[in-house]
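Structure in structure tokens, see below.
A protein chain is absent from this complex, but the other protein chains hold their places.
For chain A:
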Amino acid sequence: MISLSQDRGLLSHPDALHVAQQAPLVLKDAPKTISASPWASLFSAPDTADLWITYENLLLSCLRSGDDKSAIECLDRITARFGSQNERVMALTGLGKEATAKGDEQLQHILTEYQEILGENAANIPIAKRRVALLRSMGKDSEAITALGTLLDSSPTDAEGWSELADLHLSQGHYPQAIFALEEVLVLVPNAWNMHARLGEVFMMAAASSSDAQLKYRAEALKRFARSVELCDHYLRGYYGLKLVADQLQEDKIRSKPKNDPDSFTIPDQETLARLSEVAMERLADIVRRYKAGEPLWQGYDSSAIAAAADLLDKTKQTLVR
């Protein structure tokens, strides 16, 4: 069951459809307009934050599933309540236009509109973000990177922006830049265990594509995964990465032992790596076993992640038997 009144991440397709199908009912139940006056709330429905988050969630899901009529209705109600000059409402309006735009000309038109809004008020962060997203969506990745760079220059504490920048660079294959941006995210939110794991994954990708700094990247990845499982017990993604990188480092060491790198980084010795790999494997096996046994308090994992972990465990078992 999906609660409508929560901010949430990306829904899967069936979930989005399910949410979008609820839209007409919710729209029918809720009153059309809600007054912000404290007197009016004595006689009519209260003006709660939940309602507006619900509308926003419905708007996103309806746009995604193509139910434009309900989406416009949601947008109208939000606009009626907060006014069309509210920055967040402006971004949502732009989102609606983007979704229903046909052809590149209209998109170009929306882009110039964003440009004009930003010309009037350059501090309109939601619109600046929409502009970056639209540029990226149109395939102009390098322009999007420049636009996002200016946005981050003016508001360098925006973790979401840094994270998007990392993703943009990653899609272009600029690993060092992506790593830098993710490190900025971690400076802002040092306890975000998923971002530590993400940085570890990017380090792994960078290691796979470069030949000279491979060991260094893997050593960093090891640290990041270890930190992510330190911050979060039973973190499947963290243990998965830890297991992979510890195994790879063990092989690397065997292959190229007497190598003194000028860069200052240390790789733990073989024993520690072997133990890390073992611990990660134990934890993964535990998680997979309990999830598959249907224990009630172990069902929060993603089924595809569990399948991947089970796969990894099978592979390790095979190599051990050999």
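Quick notes on this structure:
Following the convention adopted for this analysis, a residue touches a chain if its C-beta (ideal position, glycine included) is under 8 Å from a C-beta of that chain, and two chains touch if they have at least 3 such contacts; residues count from 1.
Heads up, the rule we're going with is that contacts and distances are computed from a predicted model.
UniProt records the chain missing from this view under the protein name "Magnesium transporter", selected from "Eukaryotic translation initiation factor eIF2A", "Elongator complex protein 6", "Magnesium transporter" or "Glutamyl-tRNA(Gln) amidotransferase subunit B, mitochondrial".
Among A:V26, A:I72, A:A99 or A:A308, the one in contact with the hidden chain is A:A99.
Considering A:V185, A:A207, A:V288 or A:L312, the position touching the chain not shown turns out to be A:V185 (whole complex).
When the full complex is taken into account, the listed residue touching the unshown chain is A:C232, out of A:C232, A:A246 or A:L312. Hidden from this view is one chain, which touches chain A at 3, 6-10, 13, 16-17, 60, 63-66, 91, 95, 98-99, 101, 126, 129-130, 132-133, 136-137, 159-161, 163-164, 167, 185, 189, 191-195, 198, 230-236, 287, 296-301.
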